[in-house]
Each structure stands twice: as structure tokens, then as C-alpha cells.
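A protein chain is absent from this complex, but the other protein chains hold their places.
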Amino acid sequence: MSDPKMSDPNHQSSSPAPRQVTFRGGGFAPASHRWIGVAVFAILFALAELGTRQGWISPLTLPLPSDVLGTFGELYASGLLWAHLSVSLTRLLVGAALGASLGIAVGVMIGLFSYVRAGLVPLTAALFPIPKIALLPLFVIWFGIDEGSKYALIAFGTFTPTVVATYGAVDNVDRSLIRMGQSFNLSWFSIVRKIVLPGAMPGILSGLRISLAIAIILLVAAEMLGAEYGIGAYILEAGSLYDLERLFAGVAILSLLGVAVSSVIGIVERRLLDWR
Amino acid sequence: MTIFTRRKALALIGGTAATAALATPALASNRKITVGALRFTSHSGSFIGFERGYFAKAGLDVEFKFFQAATPMAVAIASGDVDYAVTAMSGGLVSLADKGAVKVIGGALSEETGIDGQKFLVSDAAYQAGVTTPAQLAGKSYGITTAGSSFHYMGSKMAAAEGIDLKFKPLQKVGAIIGALKSGQIDAWSIVPHIAKPLAGSGKVHIIGNVSDYLPDYQVTTVFTSAKNAAGEQQMTKDFLSGYSMGVADYNATMIDKSHGEAGIQELVDLVHKYVYTDRPREKAAKSIINGTMRLNEGAAMNTASLQDQLSWFQAEGLVDQSISLETVIDPSYVQTLG
Partner (left out) sequence: MDIRLSGVSHSYDDFEVLRDISLEIPSGRIVCIVGPSGCGKSTLLRFIGGLEQPTQGKVLQIGTPPQDCLNPLTYIFQDFALLPWRSVRGNISLVLEDHGIRGARADAIIQDVLTRTKLSDFAKALPKQLSGGMKQRVAIARALAVNPAVMLMDEPLSALDSQTRELLMDDLISLWSRTPFTAVYVTHNLAEAVRLGHSIVVMSRRPGEIREVVHLDKPLDQRQYGDADLEEQQKYLWQLMREEARAADAELVHV
């Protein structure tokens, strides 16, 4: 450091005292604070409990959280929880499996064949915005009032978003990998099975996340018609009886179901996509 | 006939109540109130009360608010958006009463032996398969809107009386039930005559019994208000009931007792048609309105025995809390109670 200016005392005296450079690179970096989420829930519950007990929240507006918990306990003890949950899970499983597997198949076809794409993309775009609930009466005529119409509604609801997510994912598969496959003379079937499908898997799975959330939403709609048991039927019944405790207990079960489905997909993603 | 005389007596009571209200004009005359209504013939009491100025004479400025279903109407009463309304005492209504939000203060539509009331219907497929009486419905599916609805109550009481099992199918809306019944997705249902008769006329469904055979004196719908009005606005509530009762008296006298002849009926049909079946031409609407005629309780008298039976049934089915007593649900201080 032989810079003459640095050692020049005259120069030094005329410049202001050295100052630390201010740090301005903070924020915009997401960090994990899991406990805050739990705390928000806890505070909301505590507020609701306090408010309803003190009376500044009327019992018409919100049920006591502890009563909801009690209702849930009764539901569990009576064995009805399982009666409702088992039929709902079956409907969800069968409907979503039908819709998602059909959706993936059609989405892959659209991604691979330009004729299929030309034919089916407009059709999918036309089907996507239809509120599936509006078609429920029609499904009852087509598939019967029992399980058929419920499977169909959930399947139809999961089908379109899965198709869109799948062909988008297939489109996004790295073309250079496909070209590599061709350059090694891999058969068409091998390229689809070993390159296109695994390459599209991240997109398909994130599409499934949305599709399955839609399936849970549609579960309530599906159980509007002719369902004696099921979480959706339980919620609708509670609504018509203006039984807020049961309503909230049912809604909480749906939320938990959503969290469960989301974490199952998370596990599948971690197992299938550990290469990312 | 004893029933007839009792009815006459009630008409008298209603009349006197009305005159009493007129004699002592309400302190707050021309008070604005909101009345909830469904576009059904069974709400004619309110429509006539308004059109013929009975509410105005009672010192009330009535504004109607129309609903598509009974539950939102009950919630609107609870929230204070609507002051008075007429609907069935559903499980939802009982829950709201239990929460201190609403009170049943009178009766509206009721079943009565000898008068055409609600019907049991079966699909054509079930009928062809030999179901011609309610007793043969064992194991069949039965349409209801929701658990705890009046349909559920009627079906359940009939099944209990016949000692049979029914599979109840909640379908949320009357329209959905009609569709399901016509297409044979469900086997049976019960409904008011003005819907039952045209359906049976189409040949796709068949009438196989009367609800009144199983539930004589069934209090089908009730007049209700918020608990606040029932307890704190006694003058206003009395005024409303007097105006309403005069409308009911006109309706019963004209449509059932035919005391004003054919011309009176036509005049009333014109009046009701302003509110009900407005999307249909007058000739068609007239038929439905006349078909739908059922007796409304004179003076808004209510059958507490029937209401108690309904409450007990809700409790037996586990639909409402076991601790609720009838006193929580009704306020019998305004009208004559029957049963």
C-alpha cells in the first residue's frame, strides 16, 4: 500500500472520518421459521376461545374452539368419524385416481403427438372453466345417484388440471436429452419411458398437488347429492342444521385431509425427485 | 263438524286481535319492517296482508325480501336482516333458537284430516314394480333436501308408523329431488299438493298416500322472528301478527271455504300471482295456485303438540341438542296454541 494519497496528512485531514459501509443486502431471502406458523394458529384459537367465552364474539358468529374439539371427540368416540372418513377417502381415492391417471395419459399424448394436441387442447380449454358442480345433476343421470356420480365428479374435476399440468411438463422436458436419446438410437418407446416421463415427473407432481386439492373441494360438492355418510355430507348437514361446532369440526377434517395429501405428495416428491 | 267451529272461533280471535290493534294504533306508526318470504302459495298470508293494506292499517310499512330456501331465511332473521318470516321448523331453526337467535311465534301451514295436504310420491319404476302404498316402501330410497328437513321428518314418521326402513338421500334442493324422482334415481318423496299433482299428471311419478294419514294436525310451517323482536318488540310483533292473520283469514275464507264465490277466488289468484309463479302465464299459474291451496292457521294459531313431536324427533335422530326444550324454541304468548 504505497498510495501517496493515503499517507498524505493534509489530504487525510480534509476528508471526513472513516465510516463503516452500511449493510443493505438484507431481506428477500426466505428462511424457515416453522414455529411462527404454529404460533399464528395458536393465537387465533386462543383469541376465538377467549372472545366467545367473554361474550364479545356471539355464539352465532363462531363456536367455542374447545366445543369444536369436544364435538370432534364425540364423533371419534361414536365411531362415526371412521364411517364418514372411510367413504370420503374411498370417493377421493377412486375419483382422483381415475381423473389423474386419465389426465396424465391424455396429457402425455398431447405432449407427444401434434394431432392429438391440435384436437384436444381446445377441448381441454373448453372443459377447464366449467364449474363441475353445475354438472352434478347431469352426472346423477349418467352415472347413478350412488357412488358413480361422485367418482365421476371428482374424476372430472381432477382430470382437466392434470391434463394441462402434464402436457406442460412434457413440453418442458429438456429437448437436448431427447436429442441425446435419438443420437444413441434409442427406440421411440424407450425415449418416452426413460426420458420424457421421468423428465416430466416434477411438473406432473406439482400439477397433482393442485388437482388433489381440487378433488377435496369437489368432495363436498359430490356429497351434496344422495350421500348419507361422508365428510362433505357431514358438513352440509351441519350447515343446514346451523350446527357450528359440527360445521367447524368437518371443515377442520377437510383441512387436515388437505395437509395430509400435500405431505404425501411431498414424500413422493422427495423419493422420486431426489435427483433435483 | 267440530273442526269447522273451532276454525270459526279462531277466525274470530284473529279478527278481534286485528281490531284491537286497529283500535289502539301502534305508538310507532308506519314502522318499517322487513318480511322474509319464499315464492310459495303457502306464504299468501303475508302477500294478502300487504296487498290489501292490512299491515299498513296495523301501522307497519312492510318490505318483502325473497329467498330461495328456508335456511338462509332463518339465518337472515338471526342476523337481524329480516324481522318476520314463515318457514318449516327445521333442525337449523331449532339450533338457531337454541343459540338464542330466533323464536317461533305462530303457526302457518298445517295438515288437517279431510283437507288436501301433502302427498307421498313414488317414481314410475317403483310404481310399476308394485309399490302402491307407503307400507311397501321398505328398503327403498327416499329423497330429502337435508337431514332435519321437513321431508326427512315426514318420511321418518311414516316409516316408523309402518315399521319399515327407508334409505334417505339428501339432495339439497327440491329441484334436484324432482329430477331424481322423475328419472328413477330415487324411489319416493313427499311434497305439497300443488307440486305433487302436476308431477303425477305427467305420469312419471305416482301419488300413493297422504301425509295427513300419518301426521294428522302436522304443523308444517311456522311464523317466526328474532328472539329480540319476540321479547323486546311486543307491540310490533302483535301488529305484524294481526296484519298477517287478516291476510290468512281472507285466504282461508276465499280459497277453502269459498265464501266469496268464484269471483273471489279469481281475484285472490290475481293477487297471489304477483308473487308466485310470476314466470308463468296467468292461466297456468292459476291452476297451480288453486291446486296448492292448503289451510293456514287462523290467527296464526300454532299446534304445540305437533311442534313438540317434531322437536322430540330431531332429538331422537341426534340432529339437535338433547337439552333443548320446546320453551326455548317457541314463544306462545302471542297466539292461541292448539293440540
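The first chain written gets the first letter, and so on, giving A and B; residue counts start at 1 in each chain.
To be clear about the criterion, a contact is a pair of C-beta atoms (placed from the backbone, for glycine too) under 8 Å apart; a residue touches a chain by one contact, two chains touch by 3 or more.
Owing to the predicted nature of the structure, the values given are computational and were not obtained by experimental measurement.
Trainee: Considering the entire complex, write down the shown chains that touch the omitted one.
Mentor: Every shown chain touched by the left-out chain: A.
Trainee: Tell me which residue among A:60, A:97, A:112 or A:177 touches the hidden chain in the full complex.
Mentor: In the full complex, the listed residue that touches the missing chain is A:177.
Trainee: Please give every residue of subunit A in contact with the chain that is not shown.
Mentor: The missing chain touches subunit A at positions 176-177, 179-180, 182-187, 190, 194-195, 198-199, 201, 273-276.
Rule of thumb we're sticking to: only the chains that are shown with their structure count from here on.
Trainee: Can you work out the whole-Å distance between the CA centroids of subunit A and subunit B?
Mentor: 44
Trainee: Would you mind writing out the residues of subunit B in touch with subunit A in their complex?
Mentor: Counting only subunit B, the residues touching subunit A are 71, 74-75, 78-79, 90-96, 99-101, 141, 145-149, 167-172, 176, 179-180, 183, 185-186, 319-320.
Trainee: Taking the touch rule as given, give the residues of subunit A at its contact with subunit B in the complex, in rising order.
Mentor: 59-60, 137, 140-141, 144-145, 224-228, 233, 236-237, 239-243
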